[in-house]
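Excluded from the complex is one protein chain; the other protein chains are retained at their positions.
Up next is chain A:
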Amino acid sequence: MKRLLIAGVVLAAAFAGSGPVWAEPVDDTLEIDGVPMVTRTKAPEGHPFDEVLSGWLFREAETRDVERDTIENPGMIAVEDGETLWNTVDGTQGKSCASCHNDAAETMKGVGASFPKWDADSGKPINIELQINKCRTEQMGAEALPFNKGGQQELTAYIKHQSLGMPVELDLSEGDMQSWWEKGKDVYYTRTGQLNLACASCHEVAMGKFIRADHLSQGQVNGFPTYRLKSGLTSLHQRFRGCIRDTRAEQPKAFSDDLMALETYVTWRGTGLSVETPSVRQ
């Protein structure tokens, strides 16, 4: 039965093509405080697309303008809060991040563009949030911050912002990064939930189309933590969990192996895009 109805499918395709609302990502360029951002670049080898595109290109003109201007960008408040935390002493060792890492503008430059990276101690990829916790527990004698709490997003935003404009580039040759990349790819293409959709269903197959009011982007992660105009500062694993919840599936835990693998793989899918943290989205 299944494949008998090719004629119907062809007809459907013809109608889809004549739809009125197909919208290309905009032809626009982004500069933040005079720093040019790469929002469109040639995809790395083995990528399903020819070009990787920042989510910025899929947003409305007003939203794009808010990101252009750091004074207007509400996400910059989080970056400032993160700077305060960077200099705040915590834990039994009487240290702050700055005690060891000094001026983040120098020591953290490029860090946000190259994470997740291999962490030999845990035998897993580590992201900025978990690195903060590693330094807190192992260096400062402080408690690990719970997901999205205690300034975790703000510190992460502050660290990533030090790489503003730098191209995302992972080193997959370290440790087992390659096998985590593979595992992340599996997660990306696995359909979940009652709606039976994978990340790829929306961000690859339907990329550029509208799902109700939302213009579907490639689902790139180069701007996280991101500031969403309707809901505020949003961390990456919060976004992953939200997209998975929308398929009517159980949400995996933040920093679980599945989501760390997914972060590794999806970050690679944005290779060459500039770090935009804190990006502005709808």
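Observations on the structure shown:
Simple rule for what comes next: contacts are C-beta pairs under 8 Å (C-beta built on N, C-alpha and C of every residue); 3 or more make two chains touch, one makes a residue touch a chain; residues count from 1.
Everything below uses one rule, namely that contacts and distances are computed from a predicted model.
The listed options are "Sulfur oxidation c-type cytochrome SoxX", "ABC transporter permease", "histidine kinase" or "Thiazole synthase", and the UniProt record of the chain not shown names that protein "Sulfur oxidation c-type cytochrome SoxX". Contact with the chain not shown here comes from a single listed residue; of A:63, A:114 or A:247, that residue is A:247.
Of the listed positions A:47, A:109 or A:209, the one in contact with the omitted chain in the full complex is A:209. Only one residue in the set A:41, A:93, A:201 or A:282 touches the chain that does not appear here, and it is A:201. Looking at chain A, the residues touching the absent chain are 1-5, 8-9, 11-13, 15-16, 18-22, 190-198, 201-202, 205-206, 209-213, 216, 244, 247-250, 252.
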